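Note that one protein chain is taken out, while the other chains of the complex remain in position.
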Amino acid sequence: MEKVLYNEKILPLYYKLGMSWEGLPAIEPGQFVMLRITEQVDPLLRRPFGVYKILGLGAGGQGSEGSEQGIEILYKVVGKGTKLMANLKPGYTVDVLGPLGNGFQPISKVGSVRQNQRIIMAAGGIGIVPFYLLAKNYHLSSISLKLLFGGRGKDDLPGLEDFKKFGIDTAVSTDDGSMGKNGLVTDLLKKELSKKGDCVVYACGPKAMLKAVAKMAEDADTPCYVSLDNAMACGIGACLGCAVKIRGQGSGVRSQKSKAFSPYKMVCKDGPVFDAKEIAWEEI
Amino acid sequence: MEKVLYNEKILPLYYKLGMSWEGLPAIEPGQFVMLRITEQVDPLLRRPFGVYKILGLGAGGQGSEGSEQGIEILYKVVGKGTKLMANLKPGYTVDVLGPLGNGFQPISKVGSVRQNQRIIMAAGGIGIVPFYLLAKNYHLSSISLKLLFGGRGKDDLPGLEDFKKFGIDTAVSTDDGSMGKNGLVTDLLKKELSKKGDCVVYACGPKAMLKAVAKMAEDADTPCYVSLDNAMACGIGACLGCAVKIRGQGSGVRSQKSKAFSPYKMVCKDGPVFDAKEIAWEEI
Amino acid sequence: MGRDIKKKSEVRSQESGEKTPRTGKPDLSVNIAGIQLKNPVMAASGTFGYGEEYAPYLDLNRLGAVVVKGLSLKPRQGNPPPRIVETAAGMLNSIGLQNMGVEIFIEKKLPFLKKFDTKVIVNFFGDSIDEYCAVAKVLDGADGIAGLEMNISCPNKQEGWLEFGTNPDLTFRVVSAVRKSTKLPLIVKLSPNVTDITVLAKAAQDAGADVLSLINTLSGMAVDVNTQRPKLGNIIGGLSGPAIKPVALKMVWQVFKTVKLPLIGIGGIMTAEDAIEFMLVGASVVQVGTVNFIDPQASIKIVDGIEDYFKKNKIKNVKEMVGSLRI
Partner (left out) sequence: MGRDIKKKSEVRSQESGEKTPRTGKPDLSVNIAGIQLKNPVMAASGTFGYGEEYAPYLDLNRLGAVVVKGLSLKPRQGNPPPRIVETAAGMLNSIGLQNMGVEIFIEKKLPFLKKFDTKVIVNFFGDSIDEYCAVAKVLDGADGIAGLEMNISCPNKQEGWLEFGTNPDLTFRVVSAVRKSTKLPLIVKLSPNVTDITVLAKAAQDAGADVLSLINTLSGMAVDVNTQRPKLGNIIGGLSGPAIKPVALKMVWQVFKTVKLPLIGIGGIMTAEDAIEFMLVGASVVQVGTVNFIDPQASIKIVDGIEDYFKKNKIKNVKEMVGSLRI
C-alpha cells in the first residue's frame, strides 16, 4: 500500500497524483502500474496508468523533485474508477502493482537510426504520459527531441508546461484551434517527417491516432513505436484479456517464444509499447 | 443530498455524523433515516440509522445546538457501509431518505400508566440512539426518566456523556465490568421494575436483550415498547423485506387494516417501535 | 402518419401513439400489445409495492406503468425472516410472494392507482394452473388494469413442485390456460434459471402470450460465517440488482433473436444507460426493480436520461432503438 502525497487538479478533467513508494524500482519510460483504489468491489478491477514522473531520488537516479521516493501519475477522469481517484486525499493509501510491461525501445536499439538522430514524440491528450520520462532520458544527450502534442482543445493538453520547463521543442495542435495549430497531431507529424535526417517516432494516444501515425511512419520508412491501452484485468500476462492482433509471421521485433504462432500479443506483457509494424492495424 | 457538517470519532468504533438538512421536518424519537453513502454499487442498498439529535432550530423547535438545521447520527462501525461512513469528511454529501417509521408512543397514549409516571429507557450499546430525543421530550416534564445503559465494556456506551450533561438519572452495566455494574442491562431493569409506581419501558438494543426485556416487562405487567432493527431494503414498506413475526389475532396496538390476517408486520413501516406484546418473541 | 421512421431494425413495438410530437422532442411513447405507454419505463413487480408506498417520493404520472407486487388468489403470508440480504452489487430476497390476495388488492389498492395517469400492470401467480386461471379471471373483471404479467417462476404444487417457468411443456400449458381466462394483454415473465431461455420464450409465444418480460431473479444463497447459518430464513432466495445485468442482457438478446413478441427487459437497471443497453439488444420497454430501493426517483431519472440520449443521438422514437445493436 502506497501513500498518497498529493492529488492535484491541473485541468478540468486531469489530475496529478503523487504517491510515495518505498524501495522504488527502476522504471522505463512507457511502463505502467495497476492501481487499486478501493476495497469495495465496485470498481472491481485494478486500473492501468502509465508512470508520468519519478519522485525523490528514485532507483537509478531517475528522480527529479521532492524528497520522498515515489511516482507521479497523470490521469484523466473518464469513468467510475478515475472519478473515485479524484477524491483521493494526501494520507490515503493506494495499492500499486508494478512497474509492468515493456517501455519504449531506447533509440540505441533502434537499428536503422544512424545519423542526425532525432526522436519525435507524438502524443494525443492523456497519451502524453510516457513522454516525460522519455524526454528526461534524452534531453541532455546529443539526440534531438521533438514533441508533437495534440488535444481536442487547450484543456486537453495536460502536462504541457512540464515539457516547456524542460525546454523540449514542442508543437501543439488542437481540434478546435484553441491552442497551437488547428488540426490533428498527424498534421504536425507530416511536417516533421518531411524534415531531413533519420528519426524514430514514439507515439501514444487514441487508437485512431496511433493507426494514422503508424501508417505515416511506415510510408516514410521511419521506425515507429506505439503505446497501446487495451482494457486489462491482470496486467501481468495471465488472463489473456488485453490481446491485440498482430500481423502474420516474421514481423515482430520481440521474438516468438512458442512454436505455435499466435496471432495475438498481450498489451500488458508484450507491450504496452509495440513496434508499429507488428500490429494488425486493419483489425483495430 | 445533505451536506456533512462533521464526522467525529467518539469511541474506537463509534462516530457522530452531523448533516445539514434544509427544511428539516419534525422527527419523533425512534424514527430513522435511510442513508446512501456512495454512488458505487457496493455497498448497494441504503442503510438505516436512527436520528440521535436534531441540529439547529429544527421543526417544532426540537433542535438544540449549532445553528445550521440538520440531524446527528450516532453510529457504530460494523461492516462495509459503516466503514465507508467513517471516511466521510465535512463538505461531502450524503443522500438521506426520511424520517421514516413510527417512533415511541408518547407516554400520554400508553393507557395503563396513571400515577407516579416513570419512563425506563433500556439501551444496549448503539441502542442508545432513540433515547436522546426521547429524553429531551420529557426531561423538563413531571415524568421521571431513568436510563439503563448496558454495553460490552466501557467503549460500548456511546453518548453516555450526553445523557449525563442532561442530568438524566442513569445506571450503567457492562459485560466485562469495565464501567458501572458488572452484568447485563436486564439486571438493572429487574431492580428498576421492582420499584413502586406505574412505569413504561422503552427498549432498544440487540434482539436477545429486547427479548429478555419484553419478558420481564410482561411478567411485571408493565407496558413495554421495543425498537427493532431488521435488515431493510426500501425502508418504506414496499419490499416486504423487513418482516417481523407477530403474535396471533387481537394482540397489536396498531389496527390491522386488511381483512386477511398476516402474521408479519414490517419493521420499517409498522415499526421500528412495536408494543413488545405484539412480537412473536419465540420465533426470534 | 408522415413520420420518417428508419427501418433500422426489426420492428417489435407497434406504431407509436403520440400523434403530434413536439418538434425536436423525441417520442418516448411505445405501444406493446395494445398497451399505450407514455414512455418505456415501468416499475418492476415486488419492488414498488402497490405504487402507494412510492407516491410520496415521485410523481407516478411520469412512469410508463406500475407493475404491482405479485398477487395470488388468496392472501399469502410469505417466508420467515430474514428475507433480504445484500450481496456484491446485488441483493437476495426470499419474500416468498407475501401478498393480500387479488380481491383485497382490487378493493383496497387499485382505486388509488387508478387516480394516476400511468398504466397499471398486475403481476400474479398461482401454485396450480387452476389458481393462475382463477386470478386472471378475477383481474379480467376489474376496471383500470392495462395488462397482466404472469410470474411463472413458481412451483407447480400439483406436479411435483416443478417450476412452471423451467419446463417448456408446463409453461405452454399454464400460459394457454390463462390466455383463455382473460382478454387483457398478457405478459409472461420468464425465469432466468434455465438452460436455454429461448425454448421457454417460444413455448410462451406459442401459448398465446402477447409480450414477454425477462428476467426474474437468479436463484442464489448466502451464508453467515459467524452463525454458520443461511442468511435467509428460506435458505434460498432470488438475486437482483446490477450484479445480474450481464445475464439479463444476454437473455433478452437471445430471446429477441428467437421470438417475434415485444420484450420487456429487466435486471439490474440503475441508469438510463442501462435501460438503453436493454433496448439495443431488443427490449421495447424496461422495468426497474432493485434501484427503486436505492433511489426512489431512479425510474424518473431513467425516463429523462432516455430522452436525453434520444436527443443526443437524434433518435426519433423507441422503435428506432429497439434491437438496433450493431454487430
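The chains carry the letters A, B and C, assigned in the order they are written, with residues numbered from 1 in each.
Just so it is clear, contacts are C-beta pairs under 8 Å (C-beta built on N, C-alpha and C of every residue); 3 or more make two chains touch, one makes a residue touch a chain.
What you are looking at is a predicted structure, and each value in this text was computed from that prediction instead of being measured.
Engineer: So which of C:A88, C:A142 or C:A177 would be touching the chain we can't see?
Structural biologist: Of the listed residues, the one touching the omitted chain is C:A88.
Engineer: Out of C:T166, C:N216 or C:N292, which is the one that touches the chain we can't see?
Structural biologist: Counting the whole complex, the residue in contact with the absent chain is C:T166.
Engineer: Sort through C:L239, C:I300 or C:V318 and give me the one touching the missing partner chain.
Structural biologist: In the complete complex, the chain left out is touched by residue C:L239.
Engineer: Which is it among C:I95, C:L110, C:I187 or C:L249 that touches the chain not included here?
Structural biologist: If we include the chain that is not displayed, C:L249 is the one touching it.
Engineer: Of A:E28, A:D42 or A:E72, which residue touches the hidden chain?
Structural biologist: A:D42
Engineer: Return the single residue from C:D140, C:D169 or C:E273 that touches the missing chain.
Structural biologist: C:E273
Engineer: Even though one chain is hidden, which residues of subunit A still touch it in the full complex?
Structural biologist: Residues 36, 41-46, 95, 97, 230-245, 257-260, 262-264, 269, 283 of subunit A touch the chain that is not shown.
Engineer: At which residues does subunit C meet the chain that is not included here?
Structural biologist: Residues of subunit C in touch with the missing chain: 87-90, 92, 166, 193-196, 218-223, 225, 227-230, 235-237, 239, 241-247, 249-250, 253, 268, 273, 276-277, 280-281, 309, 324-327.
Engineer: Go through subunit B and note every residue touching the omitted chain.
Structural biologist: Counting only subunit B, the missing chain is touched by 41-42.
Note that in this section only the chains that are shown with their structure count from here on.
Engineer: Both subunit A and subunit B are touched by which chains?
Structural biologist: Chains touching both subunit A and subunit B: C.
Engineer: Which integer distance in Å separates the CA centroid of subunit A from that of subunit B?
Structural biologist: A distance of 55 Å separates the two centres.
Engineer: Approximately how many whole Å separate the CA-defined centres of subunit B and subunit C?
Structural biologist: 37
Engineer: With chain centres defined as C-alpha means, what is the inter-centre distance between subunit A and subunit C in Å?
Structural biologist: 47
Engineer: Note the residues in subunit C that touch 2 or more other chains, in rising order.
Structural biologist: 88-89
Engineer: Considering subunit A alone, which of its residues make contact with at least two other chains?
Structural biologist: Residue numbers touching two or more other chains: 41-42.
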